[in-house]
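Presented below is the structure to which this report refers.
Let's look at chain A:
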Amino acid sequence: MILLGLLIVPLIAGLAAFLLRRRPVMEVVNVTAFAVLFGLAVVLCAQILREGSVSLWKGFFYADALSALVVLLSAFVALACSIYAVGYFRQDERDGVFQEDEGVRAWFVVHKLREYYTLTPLFVFSMILVALANNLGILWVAIEGTTLASVFLVMFYGRATSLEAAWKYAIIGGVGLSMALFGTILTYYSAHQVLGTDTLAGLNWSVLVGNAAQFDKATMRLAFILILLGYGTKAGIAPMHTWKPDAYSEAPIPGAAMLATGVLNCALYGLVRFYILSSKCLGPQFGSRLLIIFGLMSMGVAVPFILVQKNFRRLLAYSSIDHSGIMVLALGFGGPLGLLGMLLHMTFHSITKPLLFFCAGNVQQHLKTDLFQQAKGGLIHSMPLSGAAFLMVTLALTGSPPFSLFQSEFTILRAGFSGGYFVLAIFLISFLVLIFSGFLVHIVSLVLGPDPGLPAADTCRWKKFSALGLATVVVVMGFWIPTPLFALIERATGIVMGG
Partner candidate 1 sequence: MSSVPVGAIFALSLAAYAAGAIASLASRRKPALARYVCCSAALAGGILGGVAAVLAILQGTPLRWSVPSGIPLFAYSFSYDALAAFFSLALATLVTAASIYSFGYLKEFEGKRNLGLFGFLFHILLLSLAIVFTAANAFLFLIGWEVMALAAYGLVTFYHEEHETRRAGLLYIIMAHIDAGCLLLGFALLIQGSGSAEFASFHGAIAHLTSGRQAAAFVLFFLGFGIKAGVIPFHIWLPAAHPVAPSNISALLSGIVIKTGIYGMTRIFLDSLGGVPWWAGLIVLIVGVVSAVLGVLYALMEHDLKRLLAYHSIENIGIILMGLGAALIFRVAGHPLLAAVALIAAMFHTLNHAIFKCLLFLGAGSVLHSTGTRNMEEMGGLIRPMPVTAFCFLIGAVAISGLPPLNGFVSEWLTYQSLLAGFGATAGLTRILFPLAGSMLALTGALAAACFVKAFAIAFLALPRGDESHRVHEAPRSMLVGMGLLTAACVALGLGVTWFLPTFDAMTDQLLGQRVVGHLISENGFVLSAGVPHSGTVSPAVISAGLLALLLPAVLMVSIGTRRFGRKRGPVWDCGLPRLTGENEYTATAFSKALRMVFSVLYKPRREIQAVFDVSPYFPKEIRFESEIEPTFEKRLYAPLQEFIFRLSAKMRGIQAGSIHAYLAYIFVTLILLLLFGVRR
Partner candidate 2 sequence: MTEVLVNSVLQLVLLLLVAPLLTGAIKTLKARLQTRRGPGVFQSYRDIFKLLRKGMVVPETASWIFSAAPYLVFTTATLVGLMVPMTTTHAPLSLFGGVLAVVYLLALGRFFLALGGLDTGSSFGGLGSSREMTISAIAEPAMMLAIFTVALGANSTNLSEMAKVAVSQSWRFLAPSQMLAFAALFIVLIAETGRIPVDNPATHLELTMIHEAMVLEYSGPYLALIEWGASIKQLVLMTLLVNTFFPFGLSSDWTVHAVGVGLTFYLAKLLLLACLVVLVETTNAKLRLFRVPELLMVAFILGALALISTFLF
């Protein structure tokens, strides 16, 4: 029942926003809807912790600890972004960003805000669906759904560059997803020979996982490769990452934040589901090797672009490439530590990343540019809150203690060692150090320095609240993780470990 609720709430919110066209109403609807959604997600988690798994419509929808975690994170991100979005778009309106392209002749875009407030819930809906769908085919459909919804977010501002970004995103995403679909079909095929032609359940994860051991090995290998490339594209793993910087720097901040966390989580979720199958069928080594290669490659690719970067919106994208690399690497390291580390990292990343986007958004709206050399530095004087938060969240995201990402990275490192990947661990650390250095140099040049004499910003209540709230969560998470949340993560780890 609760599963249905989780799916319906965003749909209603979207519909409502589509029908009631007045801005305040849409804002209220949006925020409340996502607040409710988050509440439901929490309830779901509680239920999962009690009962282990929930399913609906004879297992068409199915939620275990892993999916509950993803739902929770998606809902959290959605809520944070919806609060921030209010302030963000009001600012945009004040700056007259939407004026120049009123005559958008797409048949259902009437008004920009309406477009946003209608699309976001759909976007979130499909994210939730990803987590709740038991059927791997539906999972694919849902992820495709997130792509379609987010394409519109990317082309939101209708600039030439946003169209370009949207095109690249759509095409690359499309290719990626068709690879994923191919992989899904092959999985079905390899299962098919075991399960026979049971039409619907044949793609149900809960059924597949049971007898993954007897699947046809060769098919499963091909399937996993395709899935890795496919969902890897969505997760932005090198060398399929190329769409990310463009998309992230063009989408409106809240949308970008959801792309960087929600979609990333969904893609990784899909990857993990198949990883479980493949490791049951082929043993963990096959998957691990590929995952480690791609994970390290992503981190390695992210490094130089972070070191020499002109645009702080693109900087964020590369950071998220780096983080997806870390998570994939952790998955590759495997073992209880690695998987725990991966899920912890997913959690902490989704909690921390939005704040980075918010700070960047504030700065961008304040300076009317996203280029470093056009920013004169010394933002701390004109926007003390955002500036300080920016520095803090930079440190947090680059994995320095006491912030929570350090815990997960430490765990992942331990996993690497206990997996015997000594040299790889050294690579991991040196990449992390380089990324830290690059990031900090950029952000410090932005935040610190003599007062350039800009007018004071940081006035909007909504933006302040979202940033402060999130910052508090980030700091607290460094020292205290709610026990049920950790329990959930541990149980999810158990699921990934097998069964």
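Here is the rule we go by: a contact is a pair of C-beta atoms (placed from the backbone, for glycine too) under 8 Å apart; a residue touches a chain by one contact, two chains touch by 3 or more; residues count from 1.
Selection criteria: all candidates are chains of the complex that A comes from, given by their letters.
Keep in mind it's a predicted model, so treat the numbers as computed, not measured.
Student: Determine, using the touch definition above, which of 1 or 2 touches chain A in the complex.
Tutor: 1
Student: So in the complex, which bits of chain A are touching candidate 1?
Tutor: Its residues touching candidate 1 are 167-168, 171-172, 175-176, 179, 217-218, 221-222, 225, 229, 233, 239-240, 242-243, 245, 290, 301, 303-305, 307-308, 378, 380, 395, 400-402, 406-407, 410-411, 413-414, 416-418, 422, 425-426, 429-430, 432-434, 436-437, 440-441, 444-445, 448-451, 479-481, 483, 486.
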